[in-house]
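A single protein chain has been omitted from the complex, and every remaining protein chain is retained in its original position.
The chains carry the letters A and B, assigned in the order they are written, with residues numbered from 1 in each.
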Amino acid sequence: MGAFIAFQDVTKNFGAVTVVDRLDLQIAKGEFLSLLGPSGSGKTTILMMLAGFERPTSGAILLADKPITHLPPHRRQMGVVFQNYALFPHMTVAENVAFPLEMQRVPRAEITRRVERALDMVRLSPLKDRKPSQLSGGQQQRVALTRALVFEPDVILMDEPLGALDKQLREHMQLEIRDLHRRLGLTIVFVTHDQSEALTMSDRIAVFNAGKVEQIDTPQAVYDRPRTRFVAEFIGETNLVEGKVVEAGAQQAVVRVGETALNVSGEVSPGRDVSLSLRPERIRLGKEPAAANALNVTVADCIYHGDHMRLVLKSGTIELVARAERLAGDWAVGTEAVASFDPQDCTVLAS
Amino acid sequence: MSRASVRDRSRAFALVAPLVLFLALFFVWPLWTMVTASVVDDAVTKVLPRTAVAMADWDGSDLPPPAVHGALAEDLRTAQDQQALGEAVRRLNSAVSGFRTLLTRTVTAAREAPDPAALDFAAVDPRWNEPRFWRAIKEAVPPYTDRNLLAALDLRRDAGGSIVAEEPGAAANRIIMLRTFVIAGSVTLACAAIGLPYAMLAAAAGGVMRALLLLAVLVPLWTSLLVRTAAWFILLQQEGLINRTLGSLGIIDAPLPLIFNRLGVIIAMTHVLLPFMVLPIYSVLIAVPRNLMPAAASLGAGPIRAFWRVLLPLAMPGLMSGCLLVFMVAIGYYITPALVGGANDQMISSVIAFYALGTANWGMAGALGLILLAVTLLLYLVYGRLSRSPQLPGA
Partner (left out) sequence: MLRALQIVFGILVVAFLILPIIAILPLAFTSSVFLTYPIPAYSLRWFEELVSADVWRLSIVNSLIIGGGATVLSTVLGTLAALGLRASSLPFAGLLRTLFLLPMVVPAVVLGVGMQIFLVRLGLASTYPGVIIAHAVLCVPFVVVSVSAALQGIDPAVEKAAMSLGAPPVTVFRRVTLPLAVPGVVSGAVFAFATSLDEVVITLFVAGPNQRTLARQMFSSIRENISPTVAAAALLLIVGTLCLAALAALLRRREKRAVAVP
């Protein structure tokens, strides 16, 4: 099997509503997996099933090849970091961190030692006798993280742990968590609806929509080769173009869009209507054709974005948005130009 | 349902069960006892079961057939429980006086007679020749009665069994109920008149001011009701603080009659119940966005129009809750009218207490209590609907 955690055909209904629909998901030991999706797509529900707070309606969840579907949460050895941290308000920082060790009946002296070491590691030792209400958001976040890590669980589950922090602190914590993951070799399942967070931190990203997995892949693959229209639109910005397949080979095809034929990558059969995804920054604008695909376009609009420009290009019925670096020169509205892009950047989406 | 949720549910049941049992036993049952006390009338049936059966066939005109005689003689001869017998005699005597001697004599005769079935009642006492004594027994044997409930509404059954109004001289309950509603209504009006502007003031004030205004409402709420009533008793006396002050300021020559009258009752009850008006209105008003009044003003509404068109409609749900609450609590009041009121200011609770504590007439106390209970629960139902939370403020 190999997978450390496995969801096998897991479905979860709340009443008549199906929140997670026939989920199959494998997570390797030491992997950092992000669950990414819009609000209400079932991310928290999946995490709660893994932590044992929700029971799947059907299907099984395995940990190290053993079914844990009916194991109560306190016997699962998973550290959970909740969105609002869920620190014990009546305990000090040190007591919070000591709690999981007490539950494991670790001897007193060792608890003290391990709590101190753990708090040292996140630079919280000076605050150890404070109550959570006397800490800043970032400090609370670190306590929650430490509390989940201190008992050396097999898996750490995090539900939008950085959602309540401001941008700067969030980026700092992202790095800190990534660092911990590398150093301790932790298995982390990380829920977020922030795509850039998922892209920067994860080994793999699972993109969810309405309780179904749209794509599970590395960040690069998810971004460069989105499999579905949803993924292409949800992550980053993209141009969607409709066309008809006229020729198909292994991993590549020719798609007719209006008057033009485009070389694209993807496995399709001839004659089908398909959507293509083309990232704006992959379009090179010049006076001459510079790649296998080249379109004569007119600059219809030019929007200033500080470090770059966004250009709206028109070619017959096709309308594309391209990203132009400031250094690449000025493109006045009305200018005629050639837009070039490679076949592997032009991805066929599953309908 | 999964095993875990069954366990969850049974645990929840186990936790609420003690209180449910406790309240069923010591709250619901006592109330039920009170209700039944007002309709149960089984003193006579218990002692004269055979007579009750035998009388079922008698139409009540003229004298009953010999079978009834036999049954009555047998019942009286076998009546062992002296206390029960006493109760039955008292019950019958209250219907037709003379029953006490009549029955005492007849019981002795029945016990001594060689053959009770053949006892000659007319020979024991000539009153047995009068149908009205027999009829009184017939009327008293059904185990349930609506007598108390009717009496509570100043009604009674006439000789023919149809419901008629009590003679004006004996009819006091309707007057008392009307008075209860009038007093509770006046208190509600007074509370609304003071409480609405006060709550608006508190909601509009900021910081310390608001805290102080609220504290002024909460302190009385937390202070013992008895202490507050005692305070008003002392203040309103003939020689009390208010009369003294007004006198020494030269505003009045003779002390005003403030205590043992309606005015005193309404003043004291308004003081006691004002927090119940202020708090619901206030809680509605603080939920209103602060800039609504300026917004209304910017749309061209003058302060008075803004008040009528914006603030008052917004305060309305709170005002309604407050009025219901004050009225509901007021109609059941006992202590304040009992201490500060005169004889003509006693409310329905006082009458209930009088029947229960003074004359041990549970039937009447129960019947009036039932009416008060029903009205209160009805108001509470409306209140619960209106405020979407069954909780009373101050708890």
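Heads up, the rule we're going with is that contacts are C-beta pairs under 8 Å (C-beta built on N, C-alpha and C of every residue); 3 or more make two chains touch, one makes a residue touch a chain.
Worth saying up front: this structure is predicted, and the values here are computed from it rather than measured.
Asker: Of the listed residues B:53, B:165, B:226 or B:252, which contacts the missing chain in the full complex?
Answerer: B:226
Asker: Among B:67, B:95, B:201 or B:256, which residue is in contact with the omitted chain in the full complex?
Answerer: B:201
Asker: Could you tell which one of A:25, A:51, A:118 or A:173 touches the chain left off the display?
Answerer: A:51
Asker: Can you list, in ascending order, the chain A residues touching the missing chain?
Answerer: 51-53, 72-80, 82-90, 99-100, 103-104, 131-133, 137, 140, 147-148, 151, 157, 164
Asker: Mind pulling the chain B residues that touch the left-out chain?
Answerer: Looking at chain B, the ones touching the missing chain are residues 5, 8-9, 11-20, 22-23, 26-27, 29-34, 37, 194, 197-198, 201, 212-213, 216-217, 219-220, 222-235, 237, 239-241, 244, 271, 274, 303, 328, 331-332, 334-335, 338-339, 349, 352-353, 356-357, 362, 365-366, 369, 372-373, 376-377, 380, 384, 390-392, 395.
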